[in-house]
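Okay, structure first, notes after.
Of the protein chains in this complex, one is absent; all others appear in place.
Labels run A and B following the written order; every chain starts at residue 1.
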Amino acid sequence: MLDQLISSLTDGLLLGFVYGVAAMGLTLIWGVMSVINLAHGPVIALGMFGTYLLFTHLGVNPYLAMVPVAGAGLIAGLVIYVIAVHRVINAPHLSSLLATFAVNMIIIGVGTAVFSTSPQNIDYSLGSVEVGFLTFPASRLVGAFGAILVTACLYLFLYFTRPGKAIRAVANNRMAAELMGIPSSRVLALSFGLGTMMAAVAGGLIATFFPFTILSGGPYELKSFVICVLGGLGNPLGALVGGLILGGLEGLIPTFMPVSWVPVVEFGLFVLVLLVRPTGLFGAK
Amino acid sequence: MILQVHDVTKRFGGLQALSDVTFDLHTGEILGLIGPNGAGKTTLFNVINGVYAPEHGRVSFRGEDITGLPSYDVARLGLARTHQVVRPLHELTVRENVMVGACYGREKHSLKEAKRLADGSLDKVDLLDRADQPSGSLNVSQKKRLELARALAARPYLLLLDEVLAGLNPSEIASMMDTVRAIREDGISILMIEHVMQAIMSISDRILVLDYGTLIATGLPEEVANNPQVIEAYLGDPKMTAQLLAE
Partner (left out) sequence: MKAWQKPGFWLPLVIVLVWGGVVLLIHQDTMRETAFVLLMAVGLASSLNILLGYTGYVSFGHIVFFGLGGYTGFYLLSEQGWPLFAAAIGGGLLSAFIAGLVGLAVLRLRGAYFALATIGINEAARAFVSNFGPYGGATGMFVNFSAYEKYGGPGPALWTTFTFLWITTLVVLLVSYLVKHSRFGLGLLAIREDEDAAMVMGVKAPKSKTITYVISAFFPGVIGTLYFFKNGNIEPGDAFQLHMSIEMLVMVMLGGMGTVMGPLVGAVGYQWLRGYLLTSPIFKDLHLAVAGAMLLVIILFVPAGIVGWVRNHVRRLQKVLE
């Protein structure tokens, strides 16, 4: 019993790292510009397909493929920002919610026409790893490692580079940052690009675990909402911790009750945290 | 005694915004509230009309304890206010803005009655010709007068005015002063925050001086103007000191 508990907890936590990366993209965008990016799910799906196409058609190692996928994600984010988000950045929330949802529809619509909705998978196995009584696919371990790497890179970028510091300044107080001469439009575009880049990379990592379709981003988008709220909207490190909590819950809950209750607990917790501590479990009250 | 503020203290995190503020406002009085920027004047307004609850202390309005009451309940008891930064309801017309005041103020009026009252208040502040325009289209001086009309339409016993003169030119200031005097003639008591010294000194019956959240002086305008503590409080602000000494 205890063995099984630890095993499913480990499984969930490893997955949680990758959830964390997906949510980090969403929370970064929120933190900088107070926009909830409803095109997040489709971008995750595009990351899956980008990795898949590079692997299947060009034979690129899926983990190496994530480098060009990240680049493409960054560019996609810049384009989405310029076309759909910039004009509504100061409008009421409904405008930016619906504008990003329109992008969601466009990506899903084109994606469905191009890729259909039949499931694909990346046929690349790293075998499995045994640690004591624990056995899990090596891809999970690599995925978790990749997630930590991405988080570390994001932090180094935000704290030790000029554009990164500019992003933090704009997130802190856009008006003051503008007065200091920081070009806020460019910073906002860059943040949006980084946010979608994280989503694309998360999609690439998830694609190495599970089969997927163009619609597969949706559930991860919803999970990202939950994670962001658990970790505090706008707090990237909180997103990683939130991801681990969610992953852990997904690992643990099925040992106590039927799997179908997992979303009830997840979303119940989500609403509860929003109501009781809208700044997240670790945020200031 | 229409308003009694007793020992009111308000903190924001580590910042002591108000400490042990105590004063009374007599019925029919115009009481001026002055102090350097950040002294806690607007915070005091927010505590009086229920936007914030104080950590301790008591606020009584017409003999009733209103400490910690939500702002809408305070409004319905007959306490109206204007905001330092004007807050018109942009998408509504000027008249509709004022009707909100009338419908939800001290007297609960039907829409029809509210419309009549609204036109009356708009007339008082000289905005009646703009009644059908969206309020977002007004200029600053008109928005200030709209705020005042909205507060008046609530038929309050007490009016809190937060810098109604700021941003106005000298002739607009003069006409706003006349309006404020006329409001008092109608029997409404007034507590007003103001930075335009000449104006507040000439219109107020008494003056309160707030500095770092503490009431440092109370009295007739000329007493306050010559109070060494007050002059010291303003020394950080040479322009103000000059103005004060010029009185």
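By definition in this document, a contact is a pair of C-beta atoms (placed from the backbone, for glycine too) under 8 Å apart; a residue touches a chain by one contact, two chains touch by 3 or more.
A quick note: this is a predicted structure, and the numbers were derived from the prediction, not measured.
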item	value
Residue in contact with the excluded chain [from A:170, A:190 or A:229]	A:229
Residue among A:6, A:60 or A:98 that touches the chain left out of view	A:98
Full-complex contact with the absent chain, from A:6, A:88 or A:237	A:88
Hidden-chain contact residue, picked from the options B:1, B:53 or B:111	B:111
Hidden-chain contact residue, picked from the options B:11, B:26, B:56 or B:90	B:90
Where the missing chain touches subunit B, by residue	49, 51, 70-72, 75-76, 80-81, 83, 87, 89-92, 96, 99-101, 103-105, 109-111, 114, 150, 154
Touching residues on subunit A - with respect to the absent chain	30, 34, 36, 83-84, 87-88, 91-95, 97-99, 101-110, 112-113, 222, 225-226, 229, 233, 258, 260-264, 266-268, 270-271, 274-275, 278
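In the analysis below, only the chains that are shown with their structure count from here on.
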item	value
Chain centre separation in whole Å, for subunit B relative to subunit A (CA means)	49
